[in-house]
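Quick one: structure below, then a few questions.
Of the protein chains in this complex, all but one are displayed in their positions.
Labels A, B and C are assigned to the chains in the order they are written; within every chain, residues are numbered from 1.
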Amino acid sequence: MFKKGLTRRDFVKAGLLTAAATGLGAGVLKPTGLWAAEAKIKGPVKVGYQAILSGTLAGYGEFHKMGVDMAVEEINAAGGIGGAKLEVEFRDSTLKNPEAIKNARYFVDSWGADFLAGVDSSGQALALAPVMAQLDKPLMVTHAATEKLTEQEVFKNGVKQIFRICTPTYQDGNAAAFVAKDLPAMKWATISPKYEYGYTCWGMFKDTLGKLKPGTEFVAESWAPFGTTDFRAHINTIMDANPDGLYSVEWAGELITMMKQADQAGLFKKIKHVMLPVGAAMDVLEGLGAEMPDNIWISGRYFFLYPDNPKNNEWVAAFQKRWKHYPAYVSETGYSSIYAFKAAVEAAGSKDTKAVIEALEGMEFDSPAGKRVFRKEDHQAMYSVPWGLTKADPKYPFKIMGKMVVIPPEECFNRPPFEGAASMPPFKS
Amino acid sequence: MLESLIHVCLAGLSKGMFIWLVASGLTLIFGVLGVLNFAHGSFYMLGAYFCYTLLSMFSDNFWLGLALGPLCVCAVGFVVERFFLRYVYHLHLPYQLLLTFAFVIIFDNLVKILWGGGSIGSPTVTGMAGSVSIAGRLFPTYSLFIMAVGPLVALGLWLMLEKTWAGRIIRAASSDREMASALGVRVPALYTGVFVFGTWLGAMGGGLAVPYVGLLTPGMGEGIIIDAFVVAVIGGLGSLKGAFLGALIIGLLSSFGTRFIPSFDMFLIFILMAGVLLWRPQGFFGEAS
Amino acid sequence: MGRYLPYMAFGLLIVLLVCIGLFADRFVLYLTMRVMLLSIFALGYNLLLGRTGLLSFGHAAFYAAGSYGMALFYLHINPDPLLGILAGVGLAVVASLVIGFFCVRHTEIYFAMLTLAFGMMVFSLIWNLRDITGGDDGLVGIGRNPLLGFSIAKDSQYYFLVVFFFALTVWIIHRIRSSPFGLVLAGISENHQRASFAGISIKSYRLAAFVISGAFAGLAGSLGAMLESNSDPFSAHWTHSAEPVLVSLIGGLHTFSGPIVGSVLFVVLREIIERFTQNWMLWLGIILLVIIMGFRGGAMGSAEQYLARWGRKFREESAS
Partner (left out) sequence: MSSLLKVEGLSKAFGRVVTADGLNFEIHAGQITSIIGPNGAGKSTLINILSGTLAADAGRVFLEGRDITRLPTHRRVRLGLCRSFQVVNVFPDLTVFENIQIPVLGIVRKAHHVFRSLRRERGVTERVMEVLGQLKLVGRAHDLASELSHGDQRLLEIGIALAVKPKLLFLDEPTAGMNPVERVETLETIRRLSATGRTTFVIVEHDMDIVFSLSDRVMVLHRGEIICDGTAEEVKNDKQTRECYLGEEVIE
């Protein structure tokens, strides 16, 4: 283990720097086609991917892996990244910060990763920020949603190595408010996870909806600790407050449990407007099947029926063929994260960190979820994910989105400098 | 307000009875064998998975799954006791706890490998999918069923321990192992029997959880085992009567807490647990030593 | 000769650690630091478990107290690393004194359950006091300022601070084990009733052992906060308390070096297993099972037994 000395890698690094310098020297000429590919990228492109592969959320790791594996197979079959072979290694992130940090260090320092991707937990993403600055390799976050990562760590602390390809809490909080303002509901309540994610999303939802539709009341909050299996007391709390609408960022298995128990308690008969920002996750839709009521507002980080264009439809078909499964949103973000690296490396003509970061900043690329642009200031991918109303469809064994509403990210994502009311929606322009 | 109170009560009672179903096996095993079984949560999980698999095989017949699933888990319990646990009874506490802890890790991962890491939404029970109207609000029929099963299990255990020959032997062995052995009871066989029976109770809890929680996940046993520990402790370790009461208290406390103290948390439950351990470690029904 | 063996082993260990610090690459450096932190945690813990015979499921709380104490001190009061460590250890000592005061009234399973309850209270406090602890996001942005004028910002520099505290821990724990206090702890573990009839106040001694082990947990926690530059709420969860137990058991519960050997095995074995399979947890479970069923002395205990048997055989042969 000790033999893998610094010297060799330093040597390689030096070589890469020279290569990058030559690339820059070649001027503003945009490298195109095979020339760029064959001339620049040396050795395999290695991506270290970590996701949760154990415990109650292990299913998410499996979904990540499906998307990523597919991207790797496709890319390598088509000649790799700029002619170089793509290699991906997976590790279990668990939920503990030290494990995520150890994985990142292993990938970069021991395995020799050029890029990192994955990460489910917000706490882990935040903990990884200083580590990525030290390791100096780009990290593409594919699931963790905390806005602090991009606002605080990337924008304010200048950890430029971090990018996020999935939608953050803005989609769950702000976008939901834009949808909610057009609903005939004036009193809202929530059952949400008793941790930062729940508090933040509900906070954003309240804040934005309050501005969009003054007079809206927020009448009850019931917080469910991580791992709750019995939501009946929470459901009672909400029904006592008699709201018009229920907003809930419960997710994964807990959302399934909550929905079943709410249905049994007759909640959907009393409360007509229900918004589930992560309800469009495949595990939730499939887990609930026909038990998911109709006319519930759901969204996610991606939904496989949007956008309805050839690229997405072909991808979904290919995914289904490969895995006998519809793609979950983490499958898409995982898949696209690999393609984002591919696009950036090929644009930069190098896998050198600095060059790739520069290429990623402001980069526009096409993905199954539609066109994505990495915002220069905070490295957040700007793309739209629909909000939709659930409905049954004979083609699918689960509920899908019927009517869809798309809130453009420019309209509902917080903006730099992330300070003061002007940074938060609604925006004047 | 009254309807709310009634429903908070009902939610608490059903939750309490649900925890009792799992805690009863844990308590029985501790009472007789003196081993606090971390793997009891795994038996709960295995019970749920076996029950789910069997019911899907038999065209969603929940009752058939519930009858057969826990029996399969009993076989697992038998192996655990007969070939592993038996050899650590005489050892210090850490060895016993860590042995059962090792099984938690192993079973969690085996389930992940065999059934996949994702969560499985489980079907509802035919005839119990709906709800009944109580005090102007709906309450799930299946929760009522759980509330009925809990006391039935308690009654059954009581009858078995107090009125049957096997029960007398179990009580004798739990109060004095040497004495029972001197009276000609085959203590090792008895221990295996009690462990397997306790396993069955835990697995039944898991089977009944399939429609109650509505979800199966690998690692689902780790949450419930802490609840069951708390209940077993505040009832006085090894006391079935105490565990029954403890389960009711925890169920009602968390239900009322969630409703009326918004900041309510497991903090209060653990304070209760510590308080009982400090001032009445023998539980509600135990004699002061 | 036998008397000096431990000192030679200790010397060799330090030389090896320094060599790693000078020549190994960054990941090995990092892993070695993790091993040392786990060792500090487990060495202290084993004073309570192996020596005094008390199984605690709450020591993660003291690790977290060290970690959060360090982080809060750094973020709000003073960014000096040494003062930060002192603050972390101080908080851990206070926490273990308060919690220990209640817990040492019981032994065996009741003690284990009490520590579990108190530990989970701390976990829940950390989870819920969001304004102070950052909730589940934890505290981030803990830097490493120069220590007495020496930079410790780089891993290769910070490494030697960790080596220093590791060596200090090994030395202190060794001294404690060979002191009157250490003997009395062993006596309490063997037969607490007899110990109290030897004029020993068992509760005070148990409390002292509890606080000492809590202090080392806090030391490991505050060093960990600086290593990872964050404080993690899960570090207070009871499953984290199981780690020093596992490590002590793997290495040998009743040996001095057990926790160190166990930490090395735990971290290195996992690193190796993870390169072959993502189901590393399954293998951990199986290894645990094998140790409990077949090698109860742990690595060091079993080695000692083997050496003793071999030595006896050798003596018999040379005698005949």
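One rule holds for everything that comes next: a residue touches a chain if its C-beta (ideal position, glycine included) is under 8 Å from a C-beta of that chain, and two chains touch if they have at least 3 such contacts.
In this text the structure is predicted, and so the values were computed from the model without any measurement.
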item: Chains in view touching the one left out; value: C
item: Contact with the hidden chain (one of C:109, C:122 or C:195); value: C:195
item: Of C:65, C:125, C:184 or C:291, the one touching the omitted chain in the full complex; value: C:184
item: Residues of chain C in contact with the chain not shown; value: 175-176, 178-184, 186-187, 190-191, 193-202, 205, 208, 212
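Criterion: only the chains that are shown with their structure count from here on.
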item: Pair with more cross-chain C-beta pairs in contact, given A-B and A-C; value: A-B
item: CA centroid of chain B to CA centroid of chain C, Å; value: 33
item: Rounded Å distance between chain A and chain C, as computed from the means of their C-alpha atoms; value: 37
item: Residue list for chain B, restricted to those that touch at least two other chains; value: 108-109, 112, 265-266
item: Chain C: positions in contact with at least two other chains; value: 128, 281
item: Complex contact set, residues of chain C against chain A; value: 20, 23-28, 30-31, 34, 127-128, 130, 134-138, 140-141, 155, 224, 228-230, 232-235, 240, 271, 274, 278, 280-281
item: Chain C partner contacts - residues on chain B that touch it in the complex; value: 36, 84, 87-88, 91-95, 97-99, 101-106, 108-110, 112-113, 226, 229-230, 233, 237, 263, 265-267, 270-271, 273-274, 277-278, 281
item: Chain C residues within the chain B interface of the complex; value: 49, 53, 55, 102, 105-106, 108-110, 112-114, 116-118, 120-121, 124-125, 128, 238, 242, 245-246, 249, 253, 279, 281-282, 284-286, 288-289, 292-293, 296
